[in-house]
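What follows is a structure written as structure tokens; I'll ask about it next.
Missing here: one protein chain of the complex. Every other protein chain is in place.
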Amino acid sequence: MLELRKDIFADERDDNLKEVGKGTQRQDMLGHVTGTSTYFDDHKLQGMLHLKVLRSAHAHARLRRIDTTEAERSPGVRRIIRGSDVPRNLNTLLSLINFGKDDEPTLAVDKVRYKGEPIVAVVADSPREAYEAIAKLRVDYEPLPTVFDVEEALKPGAPVVNETYPKNTFTYHDIYDHQKLRFGDVDRALAEADHVLDQRYQMAPIEHAPTETNGSIAAPDTNGRYVVYTSTQALFFSLDTCAKILDVPSNTFHFIGGTVGGGFGGKVDTLTEPLSILGAMLTGRPVRYVFGREEEMQYGPPRGAERIYIQDGVMRDGRIVARKVRAYFDSGAYTRLSSYAVVKCAAHLPGPYAIPNVYGDIYCVFTNRTPATAMRGFGVTAMDFAIECQMDKLAHIVGMDPMEFRILNAYRDGDMKAHRREAKNTALIECVQVAAEKAKWPLREEFKRMSSLEGGGGIRAAIPLTPREPSTPRAAASQQRTSYDRAPAASSHEPPAPPPAPPPPPRPPAPSHGATRFSSVFGNRRR
Amino acid sequence: MPKTALQFHHNGREVALFVDGGVNLLVALREIIGDMTPKFGCGQGGCGACSVLIDGELHLSCLTLAETAAGRAVETLDGLKDGPNLHPLQRAFMEHFAAQCGYCTPGMLMAAKALLDRNPTPSRDEVVEAISGNICRCTGYEPIINAVLAAAAGGRARA
Partner (left out) sequence: MTVTVKTFATSGEAAAALSSDRSARYLGGGTLVMRALNEGDISVSTVVRATDQALARIEVTNLRVTIGAGVTFARILAERDLGFLHAPARSIGGPAVRNMGTVGGNLFAPSPFGDFTVALLALDATIAMQGGLGTRDLPIEEFLQSRDRQNGALVLAISCQRPASADAFRYRKVARIKPKGGSVITLAAHLPVSSGRISGARIALGSMAATQIRARAAERALEGRSLDSSAISAAAAAIAEGTSPTDSALASAWYRREVAGVHLRRLLSGQE
């Protein structure tokens, strides 16, 4: 059960508020328990048609010819929609905030870049008739070489997935092929560290699996407008995306949504709305386009997979002195939101810890996989998984308790973070203390007494001297192999024994060096 | 397109309708009768969002050929209330925060009703088993299990 720990940071909070901190009934609860909450699909419209799409059978192929003749004559078919029917058949979601180049068609025209990419849409009287017409569509594919691995995609000669980005990486600020973070001199700190730990982490894509699948219903409204019932999680974002793709003013649409049957980030991509609206425009009838379950699981965008290499330098007393990260976000065939995930990831490094030397190279990579998208903390979650695995292993190497090791290295108020912003309102130390208490995990008294409010700032508030690098963007990762590349891809889960192996003390003495630093009282209270 | 005439009891009311061949009961309820309370989640029997009671037994309406409901009694969430009065399960779901997005809620409530109609005093394990065919992706099962147990306990207290 939820417990508010009001003893912590008590002086920073007003507990006499009317709503905050008080239990209250959700305003939509009565609708939920009576089944009257209205989701996008809960509309019965007169004369509604059904839209289904033909999806690519190949992960990468040129489309030589698309023959719709037989399908046009199939019973119940009202309209076949091809890429050429889409007014602006190239878009990227974040173009609405001028971030990235248009790289994804609504319906593929010359090429398909992932298995399941939509090629032709069929609007018919019933779902069954749409399926029957789809079976009569003929597509002549010329299969192309595929690439499914992020590092393979960056090698010279790798198949070009998306011609908008010929190097298979997203382009930042028109020139950079990755996001770069430099803070202090990480190579020198690694050379001086007592132990260096090199590890590789590989995540799998994760499907959101909402109980309600993605979908929308679009219907002609009065005065040339269209009403759109949608499962979108981002109503105005989807509305503007549709206005761009369909090349009409955004006040053409009346979007109705907000009651969503589970989203988790998987319903921001505006996958169905452009086609259902276009279907309604072309037929003058309400058109419904809803993903089936297999479509949702197979072709709905997942949380992207990430490959992460971390090299950490740690001192015998438990202080982490360097963290060097190289990570690849698998964006799949199109950008969607992965470019943003990479920016978030770079900003998040090195995790919630005060590490004086941090280095990050983070790539948004295109492969012939299903395009990835947002999902609950994307950009940060997988990196945190890798970092926290790394923290356990580092604690093991220096013979420290993993909880105390985190408290020791946690950032505190006033510390300078790697992206050159002062840490404020930090609370990791208190979180670990409470977690240890709940788990009946013994912490030594000095670690129970540590506080986020003390020991930060001062020397820790300084931006360290950071070596300059050539300002021209480097070539792809394959040309800049660093020493930790030598770590075998499938290295053992056990941390490698650093030479010379330290005698692991069962209970180390109080960290001398670290304790001195961390007990400093230079911290300024700035919240 | 040939249509089949079909009659059944929908929440105690006799309904007569025509369905296309192969149409499932979920589509018949939603698109023909207009009862939107059962939801489409998978069409495969994996999620339970379309759960209804047929002659008191829990069934998946998306896997039920509509015409097999002929002459039978179909109950949906739409019929759970007694006029303006919420069913004890509905009240318990409200009080225990047993719905977040609300999409699995109609199926959960019908699965819970199928259990309590047969077994008014279930154990926690029996509740878990009874809703094991219903997937929730956001509320979490604990509040739902607690709500069903609370509704059962409330029923006992009144009896």
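List of remarks:
Lettered A and B in written order, each chain numbered from 1.
As a working rule, a contact is a pair of C-beta atoms (placed from the backbone, for glycine too) under 8 Å apart; a residue touches a chain by one contact, two chains touch by 3 or more.
Computed from a predicted structure; not experimentally measured.
Under the touch definition stated at the start, the shown chains contacted by the missing one in the entire complex are A, B. In the complete assembly, the contact with the undisplayed chain comes from A:Y131, out of A:F99, A:Y131 or A:Y201. Across the entire complex, the residue among A:G35, A:G100 or A:G292 in touch with the chain not shown is A:G292. Within chain A, the residues in touch with the undisplayed chain are 52, 75, 126-129, 131-132, 134-135, 292-294. Listed by residue number, the positions of chain B touching the unshown chain are 1-2, 4, 20-22, 24, 43-45, 48, 51, 57-60, 62-65, 67-68, 111, 114-115, 128-134.
In this text, only the chains that are shown with their structure count from here on.
If each chain is reduced to the centroid of its CA atoms, chain A and chain B end up 36 Å from each other. The touching residues of chain B, counted against chain A in their complex, run 20, 22, 30-31, 34, 36-37, 39-44, 46-47, 49, 76-78, 80-81, 86, 90-91, 93-94, 97, 99, 101-106, 109, 135-138. Taken in their complex, chain A has these residues touching chain B: 25-26, 28-39, 41-42, 44, 126, 128, 208-213, 259-264, 290, 292-293.
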